[in-house]
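Missing here: one protein chain of the complex. Every other protein chain is in place.
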Amino acid sequence: MAVKTSEHYLRRARAMKPRVYMNGKRIENITEHPVTRTVVEANKASYEWAMDLQGEGGRLFRRPSHLNGEPCNLYNTLNRSADDLLQRAAAGLYAAEHLGTCIYRCVGCDAFNTLAATTFEMDRDMGTSYNARLMAFLRHVQAEDLTVAGAMTEPRGRRDQKMEQWIDPDLSLRVVEKNDYGIVVNGAKINISGAYASDWTIVLPSGARRPGEEAYAVSFAVPNGEEGMTYICQYTPYSAERELAESDRELGNPRFGQRETSMVVFDNVRIPWERVFLCGETKYAGKIVTRFAQVHRMVCGGSCKVGFGKVMIGAARLIQEFKGLDKVPHVNEQMTEMVTLLETVRACSKVAAIEGREVVPGSGIHFPDDLLGNVAKLNIGNAFWRIMALAGDIGGGLIVTMPSLKDLKNPETREYVEKYLGFGSETPAEEIMKVTKLLQNWTAGLHGVGTWHGAGPLQAQKIMVQRLADFEEMKRLAKEMAGIGGRKADPGR
Amino acid sequence: MAVKTSEHYLRRARAMKPRVYMNGKRIENITEHPVTRTVVEANKASYEWAMDLQGEGGRLFRRPSHLNGEPCNLYNTLNRSADDLLQRAAAGLYAAEHLGTCIYRCVGCDAFNTLAATTFEMDRDMGTSYNARLMAFLRHVQAEDLTVAGAMTEPRGRRDQKMEQWIDPDLSLRVVEKNDYGIVVNGAKINISGAYASDWTIVLPSGARRPGEEAYAVSFAVPNGEEGMTYICQYTPYSAERELAESDRELGNPRFGQRETSMVVFDNVRIPWERVFLCGETKYAGKIVTRFAQVHRMVCGGSCKVGFGKVMIGAARLIQEFKGLDKVPHVNEQMTEMVTLLETVRACSKVAAIEGREVVPGSGIHFPDDLLGNVAKLNIGNAFWRIMALAGDIGGGLIVTMPSLKDLKNPETREYVEKYLGFGSETPAEEIMKVTKLLQNWTAGLHGVGTWHGAGPLQAQKIMVQRLADFEEMKRLAKEMAGIGGRKADPGR
Amino acid sequence: MAVKTSEHYLRRARAMKPRVYMNGKRIENITEHPVTRTVVEANKASYEWAMDLQGEGGRLFRRPSHLNGEPCNLYNTLNRSADDLLQRAAAGLYAAEHLGTCIYRCVGCDAFNTLAATTFEMDRDMGTSYNARLMAFLRHVQAEDLTVAGAMTEPRGRRDQKMEQWIDPDLSLRVVEKNDYGIVVNGAKINISGAYASDWTIVLPSGARRPGEEAYAVSFAVPNGEEGMTYICQYTPYSAERELAESDRELGNPRFGQRETSMVVFDNVRIPWERVFLCGETKYAGKIVTRFAQVHRMVCGGSCKVGFGKVMIGAARLIQEFKGLDKVPHVNEQMTEMVTLLETVRACSKVAAIEGREVVPGSGIHFPDDLLGNVAKLNIGNAFWRIMALAGDIGGGLIVTMPSLKDLKNPETREYVEKYLGFGSETPAEEIMKVTKLLQNWTAGLHGVGTWHGAGPLQAQKIMVQRLADFEEMKRLAKEMAGIGGRKADPGR
Partner (left out) sequence: MAVKTSEHYLRRARAMKPRVYMNGKRIENITEHPVTRTVVEANKASYEWAMDLQGEGGRLFRRPSHLNGEPCNLYNTLNRSADDLLQRAAAGLYAAEHLGTCIYRCVGCDAFNTLAATTFEMDRDMGTSYNARLMAFLRHVQAEDLTVAGAMTEPRGRRDQKMEQWIDPDLSLRVVEKNDYGIVVNGAKINISGAYASDWTIVLPSGARRPGEEAYAVSFAVPNGEEGMTYICQYTPYSAERELAESDRELGNPRFGQRETSMVVFDNVRIPWERVFLCGETKYAGKIVTRFAQVHRMVCGGSCKVGFGKVMIGAARLIQEFKGLDKVPHVNEQMTEMVTLLETVRACSKVAAIEGREVVPGSGIHFPDDLLGNVAKLNIGNAFWRIMALAGDIGGGLIVTMPSLKDLKNPETREYVEKYLGFGSETPAEEIMKVTKLLQNWTAGLHGVGTWHGAGPLQAQKIMVQRLADFEEMKRLAKEMAGIGGRKADPGR
């Protein structure tokens, strides 16, 4: 059957031998290293959910393949109706609530959808056969229930220069050779989430649109750790903390940690033609970028971050109760503000799904409403920082000044820590400290910047809103009401 | 047939003889007085839309009666599904876009729905027959396609006193006598929209909930201008301007003007039992308040104000173009911000409708999701002021310093005004001035305060959000992630 | 003596015969017309304050002439120290608190200072004698204690065109002829405050800076109602209300009303050379604009609007107390927020004064710190709308729905109004209604847009902040801390 257990995945992950570096050293075993194994854990969870037939997980993370009707993991399927989009959004929310970090199959899923619509369009327009290739690849992925990461490359040269002015042409990923076997690519993707623990990675082009930029208009799938690929991991204070910890239990998000990304470098990597889904067609590169954003902003901005926010509110609420502040008006006002912000974003995301439609007629692939998806992301960008500030207020200065949980074990300090961090409440200090540590993870770490930039910085969304807004309709309404050329508003009394 | 023309309504309005005062004088004819006739015009529009069978109006403003299947004006029907709620919200948006002020049948419609559910519940619980009375009244209203205003009374005594401490018991509307015929009521409703031009007014109780407050737990329907009723109209600078104008064309919203309210005083008004829908049952008074808010906040906060906002954006966009500012980044950022704010509110309102449900099982009446309705209102309260500020920025200081359109007619000044208010553009000064006047109406008038308080001030919504938020679920998620008593989050490595 | 009574001014005002139009009609007597007389009243107040030797007024509104040491009204003097700037800011605050509208001598005062510094600079650089002309004019103004309005003209053509592309060269004020007597000017200033009731008006150039724009680089003084000048007044709902009122007492700001502006048209107006202070020197036109903004933003943004805000807070506080809401936490939070916003702006303005300096060395004229002045204005632009929203919340929906005070006099309605608008408190309804009417004036009228645009829209301030910020210093600090090339931050451990 096409829905596999997490054991299947773990076995494959153990066999992966990607070239991964972190903090100046090579990582030999991604399933054992304390940092990279959090990625494996998150991927495993996605298999566990799909197996949870009695629970919410089974309902959300399973969907029949449109190719053969077999049940598949949601992340390896296509959105073929507004209801599918609602399921997609709900799954994103569930994943976020339970992981507190990326589910690393998310971008791959959105990449499949983007390419499914766009290769259909290319084939229709140009008589190519990209769509068949993609479907063959998808069929394989579904059959084995593989994890697929997605990587939309970016222009990394100076922004005030055109691509051809760059000091190095590799500053965005490009095709350097085409031959009978396939293509050879050079370049890098900065900031890809969790690819080193995925079976495959789908690469999408940055929006190379102009004549002369054909080499950059490229999309393909590449297996984990293909020759020529190097993963250089992010390294943050949170990485160090996890490396040094004796037990995950000391940490803010014990099992799943931070969204772990790496730079992935392609140094003359060979891709066979059957895994190439775009090669030189600049006209469609821009469409891929737009459509990917269309689906990804709904999920990443509008669902996932709502899940994170719910955890923050829950933690702040616990602290409020531990301290005996349940009835203090200004704290309750803050709780209300946080809930209002989250519900607002959830609504935007849901309407984006409901108002979704088939953007390439005949392709069968549905995309969320673009305006609302962008609005969801714009709202969460600001809301997330605000929720951080408010949860940080309720959580207290202890969020950034708390001793280690090890000080609670150390017999020389244990009694002091227990007494003074117990808030004089009936809750054990350990529980208070764990909730505070969880809040540290959310309000004093990587999530503010991460949320803002995930799925593109806010300015990208603003540009889309400006482009998508129906100003003509609004001008028409204003003219009618002002009585300019309009019958209704001016009865000529 | 049960959908009538605006002529039918106008004939009735001409025959109404309510006791109406404005600015110290009695108004003899509400269909002729320049201010009160704007209410008549708005009500007329609601009949015109329902007759527009080819257009959007016919689609939005007609709905079959659940009593007999006859087509009715939407405002005289009940919401019996989530789709009905969507239609209700969409109609509210349409009305707002085209009127720029209240459609004065809106509160009455929401009052019918509130009472339909609650009288059903009362009859079920207590064996009363309120629901049958209400349906008989509704049947009459539908048959004649009458306009019905709604009035939720308020406690007008000091807020730091209980009702029984007030210096005057009439400071909220109350029953002063019961007899065979019916009841006698005393008191007032401050700020009721457009009642003096409605065929009927339904009165809802303020939330009298405590023992001893039975007299205040009262609901009934009363015909226009019943003996003992006095309407004392609002009087604002905009009223004066309309009184003084030679033609509606000089004004910011020529045909429909401002939301016109009045205080309505009940001085020993007699109500027959067949029009009484609540009388002393304090337990249900609070439910009526909550349910009314539940439906009204979705429409008034989430739909209507979005329509107003679209007009503001449209007008600001016209000015931007007249001035040649189309490509100026900071102005386009402002346009984007306004669109984002409105789409956000629209999404909240839509999800409130979609997530609507039958709150009294068996009643058949659907209400929007309460949390989202409140969130919609909270968002628009702040958003509206922000849109006012931004539209005011783009519209320019001229919004508050512009000469009269009469100065454009006066031969001694015409040439100057034409030249200097034409912005050196090809648009005639008259058009620029009319759009600017429209912006004055929106950004330098009654709408900021009106939007904030309509459907209750923001604090009322905050209290509801606090009450409705599922903090237990969020605490559970936080505990799971922090590894407190939870299996998933703590693998015990 | 050089400080005159308000009677002196009133006598002159009665003798003025400017060509003033409002709402399509000529105004014959500006001291009698209900709207224009509010300007006369405000000017009168400035004389009364300077005579109030025992009180705050005398301390704030008197200053010795630097020309002859005679005491003068502050508005006819120059700022020659940081202390003078503090006095100027404090006077602006006092005026605003007591007028609730413009003191119409404010712009003229700032124009004198701007020209004093810049004509000094021109004479020094070019050997002209503009400064002597200006001082002669100032001496006359001081001797007679005259009121002087100021008018900075603006480009009124399309913003995407250069001046020479405009369809009409008069779209900014310009010199059309020079001769032995002086110059002839054509054009208009839109939105000048109160000029029709001032003895003189000083015209400043818009920032004509480019070669070919010399005709627009012009500054001069012109007496009230000079031949060829026409004033076309603003006309708003508030104008109409005042026209219709039987007594000022019915109005929101009884004595002083709204900031009254007019468009002033110059149709071939002749100005003798001795009143010309700039004529063709484009290099200095930009400096005049900048310096005027430098002083005016401190006062208009940072002082005046703080005074307005204090009145709003005071009125909201009264309503809070009338309603018995003194101890309600969320209302007190709102009070706190309003106070915080105002104190913030006051601080910016004060520091602008304290950090003021002589920008043209040797001129003796001090200007506020430019960065802080712009920051003050930026803050108040947003803060004012926020205070409007909050005061409007506390004031209640009655702000926009209240009956007229005449309904309180009308025997047919009096009792009802007294009862229901008395809030069940011991405060008479009349007092509650007057305070509510005052809040209407502030929160439902012209002040939001007016505050935003007065002294230039916010974007103008943003541009200045961007230009004035010392980014080099901040980059240096960042590099030092990051250990880039810096000794201190990197001990090379």
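Each chain carries a letter (A, B and C) given by its place in the written order, and its residues are counted from 1.
What we mean here is this: a contact is a pair of C-beta atoms (placed from the backbone, for glycine too) under 8 Å apart; a residue touches a chain by one contact, two chains touch by 3 or more.
What you see is a predicted model, and the numbers here were worked out from it, not measured in a lab.
Between the chain not shown and the residues C:Arg275, C:Lys350 or C:Lys419, the one that touches is C:Lys350. The chain not shown here is touched by just one of A:Asn131, A:Thr261, A:Ser363 or A:Asn379, and that residue is A:Thr261. Within the complete assembly, C:Asn253 is the residue of C:Asn253, C:Gln294 or C:Thr401 that touches the hidden chain. When the omitted chain is restored, the residue from A:Glu28, A:Asp160 or A:Asp180 that touches it is A:Asp160. Although one chain is not drawn, its touching partners on chain B can still be listed: residues 329-330, 333. Within the entire complex, the positions of chain C that touch the omitted partner chain are 41, 45, 97-98, 100, 247-249, 252-256, 310-315, 317-318, 332-333, 335-336, 339-340, 343-344, 346-348, 350-352, 354, 371-372, 375, 378-379, 431, 434-435, 437-438, 462, 465-466, 469, 471, 473-484, 488-493. Chain A residues in contact with the hidden partner, per the touch definition given at the top, are 21-26, 156-161, 166-168, 170-171, 188, 190-191, 230, 232-241, 243-245, 261-263, 265, 267, 323-328, 330, 381-382, 385-386, 388-389, 392-393, 395-404, 406-407, 409-410, 412-413, 416-417, 419-421, 423-425, 440, 443-446, 448-450, 452-454, 457-459, 462.
FYI, only the chains that are shown with their structure count from here on.
Chain A and chain C have Cα centroids lying 51 Å from one another.
Spacing of chain B relative to chain C, judged by their CA centroids, is 38 angstrom. Here the spacing of chain A and chain B, counted between their Cα centres, is 41 Å. Across the assembly, chain A contributes residues 333 that each touch 2 or more other chains.
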